[in-house]
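Not every chain is included here, but those present sit where they belong.
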Amino acid sequence: MELDLQQYSVRTDLAVDSREMAAKQYPDSIPGVDEEVSDKDGIKITRLNVLTDEGSQAIGRVKGHYVTLEVPGLRNGDTGLQERVTEAFAREFEDFLTLIGIQKKDTVLIVGLGNWNVTPDSLGPLVVENVLVTRQYFELMPDQVAPGYRQISAIAPGVLGITGIESSEIVQGIVERTKPDLIIAIDALASRSLERVNTTIQIADIGIHPGSGIGNKRRGLTKEVLGVPCIAIGVPTVCYASTIVNNVMEMMKQHFGKETNQTREIMGLLNNISENERLALVKEVLEPLGHDLIVTPKEIDEFIEDIANIVASGLNSSLHDAVDTGNSGAFTH
Amino acid sequence: MELDLQQYSVRTDLAVDSREMAAKQYPDSIPGVDEEVSDKDGIKITRLNVLTDEGSQAIGRVKGHYVTLEVPGLRNGDTGLQERVTEAFAREFEDFLTLIGIQKKDTVLIVGLGNWNVTPDSLGPLVVENVLVTRQYFELMPDQVAPGYRQISAIAPGVLGITGIESSEIVQGIVERTKPDLIIAIDALASRSLERVNTTIQIADIGIHPGSGIGNKRRGLTKEVLGVPCIAIGVPTVCYASTIVNNVMEMMKQHFGKETNQTREIMGLLNNISENERLALVKEVLEPLGHDLIVTPKEIDEFIEDIANIVASGLNSSLHDAVDTGNSGAFTH
């Protein structure tokens, strides 16, 4: 019995990665895609709305709303910046709830996907541990719940290799019994570029679409499957070796493209092949040797903890009126 | 809003504790209760079958089968003994499955109750991480599963204070979707006596009955609730301060009862009150001061890991014919 333990499955789906890849064809704007970018105090926020099927095809993303926060400075462990990012994330998330029509009274189930024993995959479970859950009080002593709190529950379902059950099946079972109005799913992603790892947070109302999992039996966490809307919060925590290489080749092209010397010639031929062809080339070399490893920065233990705190504190203050980012720390540990 | 986080809930239900408490009234045998004790190589095994309502009332336990392994030597971290206990537990558990009519083809959901962040309450989640789950292969590539493996899934649902959802509701949701034939629930217990903490494993076919939880809305994990049989595996990992005190007073009574001196007099009056009255007395003193803490031996980190390995390895070899205690280590991590 050759068992693939399947303790980890990576989805590569940052909308900003897709936007970047579509930039060659659509340098200015993509038809059917609204785009808005702000960049202040080291926090770059990109809001992409994929409105039409045409836009969806052009950018290679399903229709929906995507908000991305990019904060390269997070790599330096600056506590002041972390607080500003928490506030920005809380503000964006609250706006996002309004944008997609979530009401103050709507109940929420937070789903922390991933494996708490694999550091770069432990973001979801860590967020679950740090969000303020209240459903038990609404159930057991509803008249004693103070105003300003929303009914929240949370679950870290574990990964297929540990449970033997698809996360989506576990969540469906819980949704059927507890009837939340909204799912918020937190997940670790793979990024196309190493510099986005641990510095980027994406909010999207498209749910979680399973990647290239085994067979076609794998189910996602989407409105179609669950019957309620699902917001996905994704943070890239890993990178394929092949995409690092590919990305560097692209950077070399740009770097030496600007200069006039013999090195330009060296990289010249790379211009003749498309990015996808080049990636295929790299994979052709790496895969048979088992070298296309998924890697993560060595500081991952600290990064994951910092980002989980940002997401959990941001969710606490945007979901409960009675909590703001100043005091939300009090409810996390 | 006065929120009791309810991150921990202790059940005091070792059948051997109950047997001991009933010993005064029934020194030899309890009507309606079959009892069989073996003691070999430092492993004491007690098999109690509570057969009738009369027996149930006499011993203070619901009707069902109870097997308890007591191994005081586990406190010393002896690896050889740990291996012998693993084998004994595997043998007892396999016999137990036969006793209650579980077939080789029956599918199993293992439920690890408790909180992975509170060391003495992390036994269930630790066992879940270390059992061999196979359901994904039966689902995704059924024709490739080797003979000798049973279909197993596993879940650590988390505690009410973290999830806002009763464990029993989460498990019910999963049972409804995945239709296992048997539930095995692993749980940390409170013991009456400090010396049973981390040295005792109980197997019982009575499921999990919620303790004195908030209100009467809390549900258990029982055949009535889940529709399938539920075997509970319990290990005492904590003790109330009050039961330690009470237990010591009992030991002092016995100790000095045998001697002939003035100290006998000191303890004399304690004979005049029943154990329950004495416990009430101790609680009367401790509780208002907030002193009736739940405590655990300081070596709890190591104990929990050792016991989790014993239970996980024992389950692996008793549930899968293709695994024995010699090789089961290969499937745990």
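Order of writing sets the chain letters: A and B. Residues in each chain are counted from 1.
We adopt the following convention: a residue touches a chain if its C-beta (ideal position, glycine included) is under 8 Å from a C-beta of that chain, and two chains touch if they have at least 3 such contacts.
Quick caveat, the model's predicted, so the values are computed rather than measured.
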{"item": "Identical protein chains in the complete assembly, only 2 of which are shown", "value": "4"}
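Basically, only the chains that are shown with their structure count from here on.
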{"item": "Between subunit B and subunit A, distance of the C-alpha-averaged centres to the nearest whole Å", "value": "40"}
{"item": "Residue ranges of subunit B touching subunit A (in the complex, touch as defined)", "value": "1-3, 6, 116-117, 128-129, 133-137, 139-141, 144-146, 149, 151-158, 160-165, 169-170, 172-178, 214-215, 217"}
